[in-house]
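Complex shown without one protein chain; remaining protein chains in place.
When the chains are written out, they are named A, B and C in that same order, and each has its own residue count from 1.
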């Protein structure tokens, strides 16, 4: 339950408003504004503001005076061309601001994307809420035996229960002690900036996060990817749906030329050309290392 | 005359529109949107889009769920506090996109501000218009004798006329030859990306330029300053007026704590304290160098 | 004890080396290279590499072909001028790379400085060590009653002991359970990327952090400041000493024009001018708010 009744009421009152603007308006994004899209057990993503739409990308690429009389089809073709040829500046002309509630260990990965503006809830200044991420049973995975930074089988039975108990108990105890240290009941109360150090990385924090469309797509490319940790991927997936509603043409081009695209190394491209010419290519004669060959085969058989 | 009738018509049609939005709306900015504010002889600045307002700064600083019930007065106090104590991230939560027409030598100074998104009209791809900046007579200044990068007295009479004639004639001849090289009349026509190299730095270019409020204020602090070159300062001054309408509280704080503020070095602060205590401070006993002492005296007598 | 014997041996072997280079060499920095400067109970800062020196700042500002025949005195004067007039690009021409070991809650503040390059030890990929920051008794401060993000009196006696016990016990228990969840002893062992969420914010992490001198000085200005949290300030203070050895002229200018400088708002400057003219200025006739007036009085009496 990510939102209190008061918070829900605030969001409803924001959605009930509406004023006239001369700016570009994206109907798909207006339908999303302010609403909290739930993620994990207590987290959410909501759009607070946005600037621009598909037409704004084209307008900037053309440095034009108005929104022009070009057809939507022309705009789509231009957007696909820009994406295919790695033009980045027109996509930077759209901007979006999110309000995100997320576990601290997810925030620590997320913040590595530097081309963004961030205001985080301050545990130096304020007291954090008692809200922790506890994985759903189907997410309680063992360490992968092949991949140092991956997950293997889902834990079962007693083993799963033991992990859940440890996570839940330690979170509650840490928070009890956080409160006990802060308390001014018969004592002075430890400084907030010190007490917070007792809180584990699955506590929830929240922030305003603002970035441009080019950098957002780069973030989504890495974080909506199958190799990203599940707990950040679910945020990225919700944001993909939002972007698809906001700038449908840009998102479609992104999907085709980035998310679902395949990058071939010089060796990989040569191997495919030889295969197309009927040759049998093996790791030995491909010029690829063992690991790269395995990755190549996963895609091309 | 910066705009053609067709361009004016496009702008009028943009201003005639209007749709409902749930986003924060700044009335002062809506009144500015799309309109070309004329600068120099053929240049302009116009706002194409914006995101956020004074309340959005506070909302981000508080990481709050709604726009809250805080009074405007509270918001102003918070904004002044944030500005005074060099908080930058809340101001990054507002964004603005300009369409600017400007001489190339001004563009070359402007682009040094890297924290911005830019799409410039491409002289590789398209043909530039025959529009050059020719200074107004009262801007035709001699080299300063004190300051290597400053202006002295305004040139008069024949000397002024000679300079204006040179600038105008060279501009026209360069453009004639640019056209002659490009022409496909009885010849192949030189590539645009080569022909453009003949054009002088006072030709006009244009771009879409987008940045956040924090970085915009930094730009304005340096470029609306008396030490900035006149030809970029006039752009910055128009943008100051626009920002004052967009986020009045943030701009007032910026004026008081940045533009009209005074920075004292350790030595300068010590000198003032001694003066307040009745002491006479000279360069010799101030710890300042000759040049710094002169700069100190210009402010404090 | 921040370093193991093996790590100390590695550092000694690095310091024992030495090769010829044609690059600019800073003797003060060579003396610091690789050595771990201890900070807090288990942390450290050590310089891994650097580029440039005071002369390099001047050389870039002059865009010169060689290191020139200018005297050191000329260089110092130029550096002071550049710093006084907020020139930033010449200072960006020096670069430094640190290896830092620090508690996670300090890392979370530090990473907010985005103009830097970072490689952090990955708790997704590897297992963290059992090392936690436990404040020294004299740092165990109560919440400030005046300042929401500040510290008040130091806790005493039983109250202090209780806090220390809680922090230490919770850290040890969290780590025990982290190990228990990871263990493959008779079970599959939870994925590292999940198990880490049980670890509190006072666990130590480490990273390589690289930035240019301009951005480093900005970091130091904010983090070596009296308002910064003690636990990050001690890192900044050590780095100040390192920078003073690396680029003595730039650091002296930084101290005079930034660290020990005083910024006066428009209202503050006007108030001082009136005082110098013999007038009595009060909050009421100063144009300052109550809080700003208090801050003004702290400096100027």
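Convention: a residue touches a chain if its C-beta (ideal position, glycine included) is under 8 Å from a C-beta of that chain, and two chains touch if they have at least 3 such contacts.
No experiment lies behind these values; they were computed from the predicted model shown.
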- Given C:120, C:159 or C:260, the correct residue touching the omitted chain is C:120
- Can you work out which residue in B:31, B:72 or B:201 touches the chain that's missing from view? B:201
- Note on the structure: Given B:182, B:224, B:249 or B:264, the correct residue touching the omitted chain is B:182
- Write down which of B:3, B:36, B:141 or B:266 is the residue touching the left-out chain. B:141
- Going by the touch rule given at the top, which residues of chain A touch the chain that is not shown? 77, 80-81, 84, 86, 89, 112, 222, 255-257, 259-269, 272-273, 275-276, 289, 291-292, 295, 299-301
- Query: Which residue numbers on chain B touch the omitted chain?
  - Reply: 103-105, 108, 111-112, 114-115, 118, 122, 124-126, 133, 135, 139-144, 148-153, 155, 159, 163, 166-167, 170-171, 173-174, 177, 180-182, 184, 187-194, 196-202, 229
- Missing-partner contacts on chain C, residue numbers: 3, 6-7, 10-11, 13-15, 17-25, 30, 33-34, 48-52, 56, 59-61, 63, 65-67, 89-90, 92-93, 95, 97, 99, 117-121, 206-208, 210, 212
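In this text, only the chains that are shown with their structure count from here on.
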- Measuring between mean CA coordinates, which chain is farthest from chain C? B
- Overlaying chain A on chain B by their Cα positions calls for a rotation, in degrees to the nearest 5, of 180
- Item | Numbering shared by both copies at the chain C-chain A contact, with half separating same from different | same
- Any idea how many Å lie between the Cα centroids of chain B and chain C? 33
- Task: Measure off the straight-line distance from the CA centroid of chain A to the CA centroid of chain B, and report it in whole Å.
- Result: 35
- So which bits of chain C are touching at least two other chains? 112
